[in-house]
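I'd like to ask you about the structure that follows.
Left out: one protein chain. Kept in place: all the others.
Order as written gives the chain letters A and B; numbering starts at 1 within each chain.
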Amino acid sequence: MNAPLFDIGVSVARIAVFFAFVFGLVVIMTWVERKGAAYMQDRRGPNRARILGMTLGGIFHPLADALKFLFKEDFIPDSAHRLFYQMAPMFALAPAILTIAIIPFGPPVTVAGRQIPLQIADLNVGILYLFAVSGMAVYGVVLAGWSSNSKYPLLGGLRSSAQMISYEVSMGLSIVGILMVFSSVQLSEIARGQGELLFGILPKWGVFVQPLGFILFLVAQYAEANRTPFDLPEGESELVAGYHTEYGSFKFSMFMMAEYLHMVVGAAVVATLFFGGWQFPYLGDAGFLFPGGAAVAVPAWAVLLLRIGSFVAKTLFFAWLYVWVRWTIPRFRYDQVMRLGWKVMLPLALLNIFVTGLVLLLIDRGGV
Amino acid sequence: MEPILFILFGAIAVAGSIMVVTRKHPMASALYLILTLFAVAALFVLRQAHFLAAIQVIVYAGAVVVLFIFVIMLINVPENKLPVERLTALRFLGVAAAGLLILEGAVLARKTTMPGGTAADSGSVQAVGRALFTDYLLAFEITSVLLLAAVIGAIALAKKKI
Partner (left out) sequence: MANFLSSIRFSDPYFSVLLMLVIGVGMSVAFVLLSQALGPKRYDRVKYSVYECGVDPLTTASVRVSVKFYLLAILFILFDLETAFLYPWAVLFRQLGWFGFLEMLVFLLILLAGLIYAWKKGALEWQ
């Protein structure tokens, strides 16, 4: 087989499949969010859009939304900085799309004698790529707020960006413990490392070795994505819609798409770092191997399917958690958000690194 | 392929940095700076310095330019009141200095042999860390003092207004 063409084919195929999966999930999440909100508030939610007389619980609403956004008037306020105004949604969406590349959907598979990671790009800088790319999202927010040249977006954009950079610090520090335990920044390596067992019983998942790190990371992620309880940049009662007040048509939709992409990718990253990624508890390459010594042989294709299924299930749960939290926890006040970020999360993250270091040294070196 | 990509990203970096100094609106300069930093990160990747590329984007494109943009918003000069620079003498000096810098680079490039550095993992997180925490330990520790000085300086500058 022609080697370069094979490699290009693999690369393009992976991008096509994983991109379609994540984007499909984004579309479904907009529906889940509205439907979930409705059921929590004891109402029906979207149920009108229909194709050939079928509503299927309003599943066609995201499609209707997209079409409607596309054909709405494309609006640029007279006083806006036109070019920057147009660029802001691009700065929001493009980094969100790039983050998809880092998600490991399963263990590497062997095709035609070659190891192929089930990940668009199994980079050696791993999680650093995620931070580098998602750090660009702040420009979308700042530019949108500033270029609208209007008071509410400006204040919303500033608040939002200040919150994002504050929590980026805690987020970066909260995963240092995980990197110390698994001695790698590569998501594929971290996922593989979580296949071991702790004390012979418990799967060595991130959440069991880094409980504090997990909580800090999860909270920082909600703040990064500007989701409730940290969605005060768009607190309707004080700032209208925040940084995207002046945006309409598909440009507004791009900000929404970016937010949902961050949610879905964020859910996948939490699942990978702290819940074993594609690992299925007690499932080895040859089959189940339970702590008691019982073993069940499972064919290789079933192992692969179980692992990918396990990853998807975990991702779906954490994506749903965003919706669940949104309609359960009330919004913080701005000074509370900033205090939590700098005076609680940051010291706790540093403490977590310190304690992790001590424990690891005591385990590895057996006493002093 | 590598030479083509090198020329492509090199051209983006140079063009971007020329735009940074020639744009009238500071916000445009800041955005071109992000472009330039990204292009330089791509050059690092081509030289297998993957960790450096990631840090370049995280720290420079992700943090330093945020500071610049906050300062631009802090001062927030309306577009019609942007200062027009008339110091043509300074401009000539700037061009002359840039020419000297390029000349210096060219001379240095001819005199020193570039390290190969294309070994598969010479720029990985592990390799950089190993050098940083053994051979360059003192420099690493002194960095913290530098960073501390930066924080104290910033607070001292802004103190009156807090």
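Everything that follows uses one rule, which is that a residue touches a chain if its C-beta (ideal position, glycine included) is under 8 Å from a C-beta of that chain, and two chains touch if they have at least 3 such contacts.
What you see is a predicted model, and the numbers here were worked out from it, not measured in a lab.
For chain A, the residues in touch with the chain missing from this view are 3-5, 7-8, 10-12, 14-15, 19, 69-80, 86, 89-90, 93-95, 97-98, 100-101, 117, 120-124, 128-129, 148-154, 158, 162, 165-166, 168-169, 172-173, 176-177, 179-180, 183-185, 240, 245-246, 249-251, 253-254, 334-335, 338-339, 342-343, 346, 350, 353-354, 357-358, 360-361, 364-365, 368. Although one chain is hidden here, its contacts on chain B can still be listed: residues 1-2, 45, 50-51, 55, 58-59, 62-64, 66-67, 70-71, 73-78, 125-126, 128-130, 132-133, 137, 140-141, 143-145, 147-148, 150-152, 154-155, 158-159, 161-162.
Just so we're on the same page, only the chains that are shown with their structure count from here on.
The touching residues of chain A, counted against chain B in their complex, run 81, 83-84, 87, 123-125, 128-129, 131-133, 135-136, 138-139, 142-143, 146, 154, 158, 161, 165, 168, 185.
Within the complex, the chain B residues that touch chain A are 27-28, 31, 34, 50-51, 53-55, 57-58, 61-63, 65-66, 69-70, 73, 79, 121, 124-125.
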